[in-house]
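Notes to accompany the following structure.
With one protein chain removed, the remaining protein chains of the complex are shown where they sit.
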Amino acid sequence: MADVAVSLQERRPSWWRRNQRTLAPWLFLAPGLLMFLVYVVMPIIQSIWLSFYDWDGLGTATWIGTANYVELIDDRNFYISLKNNIIWLVLYMLAVPAGLFIAIFLNQTVFGIRVYKSMFFFPFVISQVVVGLMFSWFYAPNFGLYYQLYEWLTGTGFAPLADPDWVTYAIVAAGLWPQIAYCMILYLTGLNNVSPDQIEAARLDGAKGWRLLWHVILPQLRPATFIAIVVTVIGALRSFDLVSIMTDGGPFGSSRVLSFYMYEQALSEYGYRMGYGAAIAVILFLIMMVFISGFIWKMVGDERGS
Amino acid sequence: MKCLKTALLGTVALVALAASASAQTRVLKYNADYDPIPLKAMEEIIADFEAANPDIDVQLTNFDHEGYKTAIRNFLTADAPDLANWYAGNRMAPFVNAGQFMDVSDVWEANGLKDSLGSALASMTIDGKQWGIPYTYYQWGIYYNRDAYKAAGVDAPGAGGMNWEQFLANCEKFKAAGIDCLTTGSKALWPVAGLFDYLSLRTNGYEWHMDLTAGKIAWTDESVRKVFAEFGKIAPFVTANHAAIDWQDAAALLVQGKAANYVMGNFAVGTFKEGGMTNDNLGFLVFPEITAGIPRAEEAPTDTIHIPAGAKNVDDAKKFLAFMASPEAQTKWNAAQGQLPVNKNASVNTDDPFLVAGFEMLSSAEGGIAQFFDRDAPAEMAKIGMEGFQQFMVQPDQLDAILERLEDARKRIYK
Partner (left out) sequence: MFPRPIDRASPAVQIAYKIALPVALVIWLLPLLGVAITSVRPASDLAQGNYFGAPSTIAWRNYVDIFLNTPMASYIRNSFIVTIPTVIGAVALSCLAGFALAVYRFKANLLLFFMFVAGNFVPFQILMVPVRDLTVQTGLYNTYLGLILFHVAFQTGFCTLFMRNFIKALPFELIESARVEGVSEWNIFLRIVLPLMRPAIAALSVLVFTFIWNEYFWATVLTQGPAVQPVTAGLFSLNGQWIAQWHLVSAGSIVAAMPPVIMFFMMQKHFIAGLTLGASKG
C-alpha cells in the first residue's frame, strides 16, 4: 500500500506531463467545438427531429410522423422551389467560366491593371442586400435602367421581375455579378502561380490559344477550379437574400427557392408551420449533403495524398 | 479645501438624486408600423399623452409596414413591448387564440367604449371579450385622376357614380388613349385583394363574400367563377408589370396621369397629394354596381392597438388605450392622417371631401362592411388566395388550376 502511495506521489507531477499531449488538443478544441456543437451540430439534429412534428412555434408540438414529407410530395410550391434551385445551380455555374474569362482578360501587366482588378472584384465586397436593391432598381418597371434599355432596343419595355417565367433568371443574373467576381479573383491568383516554364515549353511545341488553355493552363488551375465550384454550388443552394429582397418570392411565388420557402413556411406572417419548414430544410440539407460529401471525399483524398 | 470637497460631493449627490428622479418615469414600449404621414400624427398623440402623464415615457419603435407583419410574431413571443399595432377581425384571431394578446375588456367597460366604439365592437370581440382598441378605419374605393379622364376624352364619374358596363366601356377609351384604365401595384400582394373583394361583394353580395372568407364555399363553385368572370373583364386593362410594382409606385402612375383609376384605401390620399394632386383633380368613386339589386356592401378595414400578453407595464398600457379610444385623440389622429375615427363622438374632418364621401358611403352601406380579404380570411388562406388573384391577372388561362389550388388549401386550412 505504502509503495503504491509513494509511486503515485512520484508519478503525480509527471501525470500532466505524460498526458499533456493527449489532453492538449482537446483543451485547445474545447471552446470552438462546444460552440460548434451547440449552434450547428445540435440544431441539425433538432431540425430533423422537428420535421416529424406539427408545431406553430407557440403551443405544444404534436408528433405526426412523416405527414410533413407526404404533404411536400403534393405541394406545388415545393416543386416550384426545387425547380428554381436547379435553375440556380445550373446557371450559377456560369460564374466559373465567366470568372476565368475575366481573369484571363485582366491577367496583364499594363499600367493601372491593379486598380482594374480591384474594381472588377468590387461587387463581391458589397452585401447581397445592396446588390439586390441595386438590381431591383435596375429592373424596375417603367424607370429602371434595364427596362429603359430594353424599351430603347425593342420598342416595348420588359420587367423581368414581374414575369413568372423570367423572374428567377433575372435574380440569378444579379447573383452572378458578385459570384463571377469571386471566381475571377480565385483564377487571378491561380494564373499568378502557373509555372512559366511549362507555358514556354508548350509554346515552343506550338501550342497556343484554346489548346494551350485546355491542355496546359487548366490542369494547373485545378485547385482554383475546385474552390470556385465548391463556393458556387454552395452559394447557389444558399440563395436567399436576393430572392427575399428583390421579389419576396413573387410574382405569386414564382421565384421561390427552397431556402426562401422554408423561411416563409416557418417564420413569415402567413406561416409559422415550424415542422413543415423543418421538413423543407431537411430536403435542402440532403441535397446539400450530396455535394458536401463529394467535396469532402475529394479533400480526404488530398489529405491522404499529402 | 475640505469645504470645496464637501460642496462638490453635495453637487454630485444632487445630480444623482435628479437622475434617479427622472429614472422614475415609467417606460411604455410601443411597437408600430406607421408610414411617414401617420407616424407624424402618432408622434403628436404620444406627445399629448406624455404631457397629460408626465411620469410615463412612451418609446415608439416603428417598423416598415410589410416587415412588421413578420416581426410581430417574433416580438410577441420573444421580446414583447407594452403596446402593439395590429388589425381587427380574423387577423387578430391567431394571436388571441395563442394567448399572445391581453384581454382588455376592463378598459372597454371602464370607459364606456361598448357604446362609443360600438360600430367596431363585433370585430374586436372573440369569446365575448375585447382584445384591443380600434382607433381608425378607412374606406376603400376607386380613386381617379380627373385630368386623365379629360386627356382621354372620357366623362368623369357624376354624382350618381357609374355602373360596371360604363366603367368597362371607359376602359376601352382609356386604352385607345394610351392610359392605363386601372392601376395597381401588387408586389406586396394585398392591393389585388382589394380589387377581388369588391368584385366579390358586387357580384354575389356581402353574405356570400363572408361565407367565402369563412371557408364555407368551395373555390371551385360556379358562384366563384362568376366573380372571376368579372375579374377577367377588367384584368386586361390593369397596368402591365403590376406584380413588380409597389403600391406607392402605382400611385405615382395615377398622379402622373399615366393611369386613370386605382382601387385603393383612403390612406393613399396622402400619397396622391404628396405627389402633387389636389381636391380639384383627384376624385373618389364608389365601386360600380355589377349585379343589380344586391345591397351595397363596402370594404373598410379597422386598425387597432393591443397589449401583448408579455407586456411589462400593463397599467400604463391600459391608460394609453383609454387615451387612444377617446374622441379627442381619435379626432386629432384621424384628421392628420385623413381617415375616419371609430369613436362615434369624435368628429370627422369635414374639410376633407374624401373623408366626407367615405363616411357617407359607409354609413349608407346597407349590405354590410367587410374588413379586408387578409383580415376576414385566415392568414394562410389569405396568402394563397392573394397569390391566386395575382396569378389570375397575369395568367388568366390558369384559372382552373388556381381555383383547384385554392380549394385544396381551403380543405386543409379550415379544419
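Letters are used for the chains, namely A and B, taken in the order the chains are written, and counting of residues starts over at 1 for each.
In this text, a contact is a pair of C-beta atoms (placed from the backbone, for glycine too) under 8 Å apart; a residue touches a chain by one contact, two chains touch by 3 or more.
Everything numeric in this text was worked out from a predicted model, so none of it was measured.
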item: Partners of the unshown chain among those that are drawn; value: A, B
item: Contacting the left-out chain in the complete assembly, out of A:Ile80, A:Ala95, A:Ile171 or A:Leu284; value: A:Leu284
item: Residue, one of B:Ala78, B:Ala122 or B:Ala292, that touches the chain absent here; value: B:Ala78
item: Touch list for chain A against the chain that is not drawn; value: 20-22, 24-26, 28-29, 31-33, 35-36, 38-44, 46-47, 50, 57, 104-105, 107-110, 113, 116, 118-123, 125-130, 133-135, 137-138, 143, 145, 148, 177, 182, 185-187, 189-194, 196, 199, 208, 212-213, 216-217, 223-224, 227-228, 230, 234, 237-238, 240-241, 244-245, 258-259, 262-263, 266-267, 274, 277-278, 280-282, 284-285, 288, 291-292, 295-296, 299-300, 303
item: Where the missing chain touches chain B, by residue; value: 31, 35-36, 61, 63-67, 71, 74-75, 77-79, 246-249, 251-252, 275-276
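Definition applied: only the chains that are shown with their structure count from here on.
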item: Residue numbers on chain B that touch chain A, as the complex places them; value: 69-70, 72-74, 77, 98-100, 186-189, 240-245, 249, 253, 379-380, 382-383, 387-388, 390-391, 394-395, 405
item: Chain A to chain B touching residues, read off their complex; value: 56-59, 76, 139-142, 157, 159, 161-164, 247-248, 250-253, 267-272
